[in-house]
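For this view, one protein chain was removed and the others were kept in their places.
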Amino acid sequence: MTQDEIYSKVQHVLVDALGVDDDEIKPEAALMDDLGAESIDFLDIQFRLEKAFSIKIPKGDLTPEGLTNNPEYVQAGKFTPRGLQEVATRMPLADVSPLKADPRVENMSKLFTVDFITKYIASKVG
Amino acid sequence: MKFNLLDTIDTLSDTKIVASKSVSLAEEYLVDHFPTFPVLPGVLMIEALVQSASWLLFHRSNFSKSIAVLKEARNVRYGQFVAPGNTLKVEVELLKETDSGATFKAVGVVYQPGIARGEQALSARIELAYFSLAEKSGDPNHRELDQKIIAHNKFRWNVITASGMKLPQGVQI
Partner (left out) sequence: MRWIWIDKFTRFDSGTRAVAVKCCSASEDHVHDLYPNFPIVPNSLLIESMAQTAGILVGESRQFKEKVILAKIGKASFSRVVRPGDLVEFDATVLQLNEMGASIEGVIRLLSNGFGQPESPVVAQIELMFSHIDNNIAGMKFPEHNFVFTGHFTQLLDEFRNKPEPTY
């Protein structure tokens, strides 16, 4: 499957799951910040991606857990250097620079972009 | 129980309505939803949206048709629960009106008493079908029925808008 084909299918999934228009889906668009995704939508998106690409997405791959409530990783509402490292390890395909620039916990949502999803899928379907 | 899912209309314009529903532990269905964890059922939040949107349509059209029903709900996403003692404030905004009804976008926020900041309980897009029975059936005999229903809608509107009436201050007894 080509990168374009993957992107197109991911776009379709996001339009169905989030009720947004085709033209709102851009690689740099963040699912929560730009496309209005809420937590239940991540599960919906995961189900639809699994079906569209005939893959299984292990728990924690798209939305890593145990980060924000761990005092080793987050102190006073900000990611520690150790925490930022952990985020990068758990989400190797994400662009963590927005979080490095401003390590407040709420900025973690900036990592969940259309591009991150596309890259993740590409890594699973080859 | 009366199937009136709105206690007050808070604001109203030609394109937007804000209304509230407070939840009381006395509401019968709570005994089953859920035993030991009473919360407003999600579909009753949808009903509150539908009733708000219906009022907006009745108001806009000056009660020209009799019946408004939910035709489609899309992307309804639930967040925080609404527990007894709390109030769900729904904000419904008209997106597009058609011959057969209208579409709306809506948000519901739950407030606890004494706390200014609420939390989102749901967001949704809904479409209502708005019609009169005589128009659907082509039967002129239904016109009288439509008139009765419209009269009742107007009566209920007066009741719900009067509930926002301010009580006189300092009544000594």
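Letters A and B mark the chains in the order given here, with residues in each chain numbered from 1 onward.
Here is the rule we use: a contact is a pair of C-beta atoms (placed from the backbone, for glycine too) under 8 Å apart; a residue touches a chain by one contact, two chains touch by 3 or more.
All of these numbers come straight from a predicted model, not from anything done at the bench.
Taking the complete complex into account, the chain left out of view touches A, B. Considering the full assembly, B:Ile149 is the residue among B:Leu12, B:Ala83, B:Val107 or B:Ile149 that touches the omitted chain.
Mapped onto chain A, contacts with the missing chain fall at residues 16-17, 39-44, 46-47, 50-51, 59, 63, 65, 69. Looking at chain B, the residues touching the absent chain are 1-4, 28-37, 41-44, 46-47, 50, 66-67, 69-79, 124, 133, 145, 148-149, 152.
The rule is short, and it goes like this: only the chains that are shown with their structure count from here on.
For chain A in complex with chain B, the touching residues are 18-19, 38, 40-41.
Against chain A, in their complex, chain B makes its touches with residues 74-75, 77-79, 123, 125.
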